[in-house]
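Okay, structure first, notes after.
For this depiction, one protein chain was excluded, whereas all remaining protein chains were kept in their positions.
Per-chain numbering from 1; labels A and B assigned in written order.
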Amino acid sequence: QSGLMLWGIADAWIGQTRHKVGATPPGSSGVVDSGGAQASRWGMRGTEELGAGLRAFFVLEQGISLDSGATTRVSASDNGFNRGAYVGLSGDFGEVRVGRMLTAFDALRGSTNHLYDSSGFASTGQVWGASTTAANGLPEVTGSDYLARGNNTAYYATPNIGDFNASFSYSYDEKTATATGNPRLATGHVKYTSGPLRIGYGQQAERYTTGTNRYHIVAGNYDFGAFKMVGAAQRQIDGRVAGQLKSNEWELGLDAPFGAATIAVGYASSKTKDGAGRRVIDAKGFSLMGTYDLSKRTRLYTAFRQLKTTRADGSTSLDASRLGVGITQKF
Amino acid sequence: QSGLMLWGIADAWIGQTRHKVGATPPGSSGVVDSGGAQASRWGMRGTEELGAGLRAFFVLEQGISLDSGATTRVSASDNGFNRGAYVGLSGDFGEVRVGRMLTAFDALRGSTNHLYDSSGFASTGQVWGASTTAANGLPEVTGSDYLARGNNTAYYATPNIGDFNASFSYSYDEKTATATGNPRLATGHVKYTSGPLRIGYGQQAERYTTGTNRYHIVAGNYDFGAFKMVGAAQRQIDGRVAGQLKSNEWELGLDAPFGAATIAVGYASSKTKDGAGRRVIDAKGFSLMGTYDLSKRTRLYTAFRQLKTTRADGSTSLDASRLGVGITQKF
Partner (left out) sequence: QSGLMLWGIADAWIGQTRHKVGATPPGSSGVVDSGGAQASRWGMRGTEELGAGLRAFFVLEQGISLDSGATTRVSASDNGFNRGAYVGLSGDFGEVRVGRMLTAFDALRGSTNHLYDSSGFASTGQVWGASTTAANGLPEVTGSDYLARGNNTAYYATPNIGDFNASFSYSYDEKTATATGNPRLATGHVKYTSGPLRIGYGQQAERYTTGTNRYHIVAGNYDFGAFKMVGAAQRQIDGRVAGQLKSNEWELGLDAPFGAATIAVGYASSKTKDGAGRRVIDAKGFSLMGTYDLSKRTRLYTAFRQLKTTRADGSTSLDASRLGVGITQKF
């Protein structure tokens, strides 16, 4: 019922990364990296039943780079329990949390990402919010994907209301916001779940001192039995840039079980235009993963990812791939 | 008997902080903060019975800022097990510890602070050792409250001798002391406990390269049954400042239980003069807290604190308040 649980995930892979374009010098490199299938982490969590359906709980969770032992940098933090540090209450009224945690926007987006939201091989987080270096007289363009977690956050999740539920989160900037960091976050999503279908709409606004960076998403998944399909379409409007940057982004994935094995494939695309409607960045990525479960806790996997980013003039600013085999152990 | 225990406290609150004077720009801000009632932390500790009353033990304890997941900065350290990292032996002879830990001075002062020594809302640590910014031709004055913990520390606590006990700690500077950091600490306290009364005297000397900063305290508490009273009077003599700074400081608190609820109130005052006896800083603070226990492990609270600091010419250098509601979960 209550108590304290220590837990985690240890995931490392060995393989090769290759940059045809986008590294100096270009070329390939042998690598041992952390978190090919799932981000390595450890944490403590506990739940206490208080009677009448009321429960108190806490979570402390730290990202680990298993290739160096260091704390993994996530959502602009590389210190302490940076994946989650919060306390909360749940009951008939829903659930309330306070602390550092995933945003309510991520609760929809993260759960509808292809390749099981793989931290090392899914394309979405690399392709959406893509950047390009300067070349051919074109300037550098700094894109940015959404902030998955916020500090100083209050979170509310509704109970299920028929087939619907929703959640909202607000992260105070505590007057520390700058042009590039510590934005105030206002996020939310609403979701419909019925039988094999789940579909939802989410929004996240990140207010920096120089403007607001806003995301809208429609995302869902469907279980066809023999395989599952996930997909999402996202619209980003970055108001920090003079004249705005607007991106149209989508991703699609399929995964199919075969006994103890599964195979998953995913594709992500992002097209960014400036305020005048001129093309700025095109990015796309393709991902493939095969897994084999040695037990409920231990999984072997092999995976491949190919990314490509193109500037306004059609020149390539990134052409990178990675291939590896790895192991995930839950504890 | 022995073994290893994992434990901690998760405490976060949501509310508002307001600076009439003392922030740029002045004004109020919504906040989610860690440790309103008790500092959030986690740790490991263990005890081993060695026979004949002899026990070996260790403690590892880290402060956590639940609003960011980061390690909380305490006693000039924001790294690792900064709240305590030591090993020791206890028996008929008393108790010996070596490592990083709370000083013997803190063992008296911390246990007689109002508002249950609340890390977020007690006034004492903010008012005692107050600073002021420069204004009206008056210079900035940097005060400093005592260092609660020391590195490179050896600690000895006596057993109870009748109604008396005492403890002493010494923290080596290992030749790393500077004008502002890594002081050598020599501290101690002696205490009398009988029935509802506890009262003691303590001293702490912090030797920097530029002089010694010294604290004397008389502190105690009394249980009247319907309520408890705590109080302390402290004299600080800061020899690092040319001509010395001398502060007279006191605090008083009451707390009363009402079933599962309690209410606590506290007041702290500090008056600092220079070596010639001229007024430099006046500071005062008022604190109020109500708590309600959902269980032995989970507590809700609401609290308020008002601080005010005045310069030599009577001008205000700080006028700040905070108000919040929070939850503490022990695990």
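Here are a few things to note about the model shown:
Please note the rule applied: contacts are C-beta pairs under 8 Å (C-beta built on N, C-alpha and C of every residue); 3 or more make two chains touch, one makes a residue touch a chain.
Everything numeric here is computed off the predicted structure, so don't read it as measured data.
The omitted chain makes contact with just one of the residues B:17, B:90 or B:153: B:153. On the side of subunit A, the interface with the absent chain consists of residues 6-8, 10-14, 29-34, 40, 42, 64-71, 294-295, 297-298, 326-329, 331, using the contact rule stated above.
With the whole complex as reference, residues 2-4, 6, 44, 46, 48, 50, 54, 56-58, 60, 62, 77, 79-89, 98-100, 151-154, 171-172, 174-175 of subunit B touch the missing chain.
In the analysis below, only the chains that are shown with their structure count from here on.
For the pair subunit A and subunit B, the distance between mean C-alpha positions equals 40 Å.
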